[in-house]
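Every protein chain but one is kept in place in this view of the complex.
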Amino acid sequence: MMRRLRPAIAPLDYTRRWSMRLWVGLVMFFLYAPLVALMVFSFNDSRRNIVWRGFTTKYYDKVMHNDMLMEALGNSLTIAFFTTIISLVLGGLAAVMLWRFRFPWKAAVEGAMALPIVVPEICFGVAMLIFFAQIGWPTDMPWPFSLGAITIAHVTFCFPFVAMVVRSRLASFNREEEEAAKDLGASEWQAFRDVLLPHMKPGLIAGALLAFTMSLDDFVITFFTSGPNTITFPVKVYSMVRFSVTPEVNAASTLLIVLTVIMTSVALYFQNRMVQSGKGPA
Amino acid sequence: MDKMSLLRDSIMGRRSLLKSLGAAAIGISFTGGLAACSKGGDKAAGGKEEPKLNFYNWDTYIGETTLDDFRGASGIDVNMSLFATNDELFAKLRAGNPGFDVIVPSNDFVERMVKAEMLMPLDHTKIPNFKNVGEAFKNVSYDPSRAYSMPYTWLTLGIGYRKSKVHAKPDSWKVLLDSDEYKGRIALLSEAGDLFRLAAKYKGHSVNGVTKEMMPELEAMLKKQKANVKAFHEDNGQDLLLSGEVDLVLEYNGDIAQIMKEDPDIDFVIPKEGSQFNSDNLAIPKGAPHPENAHAFINYLLDAEAGKKISETILYPTPNEAAKALMPAEYKNNPVIFPPADVLAKCEYAAYNPELQPLYEEAFTRIRAD
Partner (left out) sequence: MTGAGGQSWRTQKRVFATIATGPILWLLLFFIIPLAVLWAYSFGRNVGLTEIEISGTFANYAKAIEPLYLQIFGKSIAVAGLTTFICLIVGFPVALAITFATPKWKPWLLLGIMLPFWTNLLIRTYALMAVLRTEGYANQSLGWLWQLSSNARVVLGLQPLDAFEPLHLLYNNFAVVLGLVYVHLPFMVLPLYAALDRLDRSLIEASLDLGAGHFRTLLTIVAPLAAPGIISGVVITFVPALGAYLTPDLLGGTDSQMIANVIERQFKRANDWPFGSALSFMLMYATFIMIAWQAQRERKLMRTGIGPDVGARA
């Protein structure tokens, strides 16, 4: 075991341990090796995904000119965006509710909250199909509203996940902090915003990531709640690969990954700068 | 491709069902199209339709420019959505048509949807290009005199194989269904109905001649054969074959024809016992908001030139004789895409059988669980 040189400053610097680094490295390799292979094969000059036939960028060209794929991608990102926001609000509230209060039927509410997590996708998808058909949900609305049904369904299966993660986070909260804030004259809202919310933040971030991922990835429920004008990326991909995985699908995924990396990197860069400039004068 | 339902052929009508349920809570009673009928009806009555069409299709199952060409010719904007299996199409429309105008079900599903009153009868006067359709497809068992559907493509099940890895041409279902000759190198289509019907065919029966009494024997044979099978594939057998994962697959001729262009070591054979046809069809679901446009679109797809462009993209056999005539020889004379007449004579369409379908499904679940 490595001798800790600066115990007062970094006693738990697990990331400095080579064994830890190796482990994280292996996990990352496990996660990324197939994806890297996928990216490489998006440049494969063959309609099939299997044998290397030479380098080409023609599938990127095809993707860029595949209006349907682009539309599907746009729809999926839009749905994921709104789903994440609504799920965060609902999931956060639900977590606080269950964590903070005692109320009649609490066990039933808790059970009901857990259900969207256990109900098989196909079962929920069919339930939503019947539901929207019965209430006569209009399927010919203009664009962002046409995604409403899908978004509602996504929020329903995403926000319990958010609630679950946030709640496990809240378990470590020391309620005296909130009490102290209130004793010092903070209103309920101020105490929530300035004391509880910061504590919930990692849980909320994790929950948001989960919700975004699940929404972006969902096929079954989306399929059953989509109307004639609302194709999403997974539905498109699912239909495409039924006719075998073409490099076009790989190219589209590669673009999606690259786009995400760029967007997140920019966000992280600015956040880091803000943190630094904020620290600067202090 | 055929999978169906656990259902008694009941004569109980919609009205008596509703009555039996009383004033049911939302959704407890639902009948295909009830909600959708009212939705579509008013627009159809209004005479001129808006220039729009919602097309529900399999992916890449259309010519690359067909939709644009149609817009150029008619001014109608086609919006294509996708499904991946007939089951999905059926499940999706079961609770009511959410607004699709043209759908592409396979033969047995045409039969099934007609029985479930989910399809709108076609007005043949609005589809003059029906004349382009080959004689063999003008009157078919699953849709007599084409009252509800127009043929789009057709296919035949058979054995795709890697020539260098087999001892002899695998021209019997025996190698797939009842032999350990190619142990661990076989992939079968995971469609319960198809497997049992082909097993019956191998035993010398018609694909529609399966009876309840035969089921245990067929199940035992497939259960025994499972040890020799590497995987049940979801209609992606051509990928398994091309990647060398298996050497023999149960697949459709059109799918194998596509990969034969990439790998000359692959071939396709329809076993000597005969096989099962499959055909995808154009149909208009009840409650379609734009039935006029739907007819115009179906007519356009049956056009010679448009049909040719479609066949060039998807390379499946076409029932459109006029379009076939325009295709190059390598397509027209390809014995895999268009097998010789004597082979085809032994192939049949699978009829929809509400009695047996649930038995197929359950037996297949047992086989897989074993």
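Residue numbering begins at 1 within each chain, and the chains themselves are lettered A and B in the order written.
The rule is simple: contacts are C-beta pairs under 8 Å (C-beta built on N, C-alpha and C of every residue); 3 or more make two chains touch, one makes a residue touch a chain.
Quick caveat, the model's predicted, so the values are computed rather than measured.
> Could you tell me which displayed chains border the chain that was left out of the figure?
A, B
> Just to verify: which one of A:Ile150, A:Val195 or A:Val237 makes contact with the chain not shown?
A:Val237
> Using the document's definition of touch, tell me which of A:Met20, A:Met64, A:Leu197 or A:Val266 contacts the absent chain.
Considering all chains, including the one not shown, the answer is A:Met20.
> Would you indicate which residue among B:Asp69, B:Glu88 or B:Glu273 is in contact with the undisplayed chain?
B:Glu88
> Over the whole complex, note the residues of chain B touching the chain we left out.
3-10, 12, 14, 17, 20-21, 24-32, 85, 87-88, 90-91, 94, 112, 115-116, 118, 190-192, 226, 229-232, 234, 243-245, 354, 357-358, 361, 365-366, 368-370
> Tell me where the left-out chain touches chain A, residue by residue.
These residues touch the chain not displayed: 1, 7, 11-15, 20-21, 23-24, 27-28, 30-35, 37-38, 41, 49-50, 89-91, 93-94, 96-103, 107, 109-124, 126-128, 130-131, 152-153, 155-156, 159, 161, 163-169, 171-172, 174-176, 179, 188, 199, 202-203, 205-206, 209-210, 212-213, 216-217, 219, 233-234, 237-238, 241, 245, 249-250, 253, 256-257, 260-261, 264, 268, 271-272, 275.
To be clear about the criterion, only the chains that are shown with their structure count from here on.
> Chain A to chain B: how many Å between their CA centres?
36
> Where on chain A does chain B make contact in their complex?
Per the stated touch rule, the residues are 46-51, 68, 126, 129-136, 139-140, 223-224, 226-231, 235-236, 238-245.
> Could you please specify the touching residues of chain B with respect to chain A in the complex?
Result: residues 26-27, 30, 35-36, 39, 54, 56, 58-61, 79-85, 88, 91-92, 95-96, 98-100, 234-236, 238-239, 242-243, 259, 262, 289 of chain B touch chain A.
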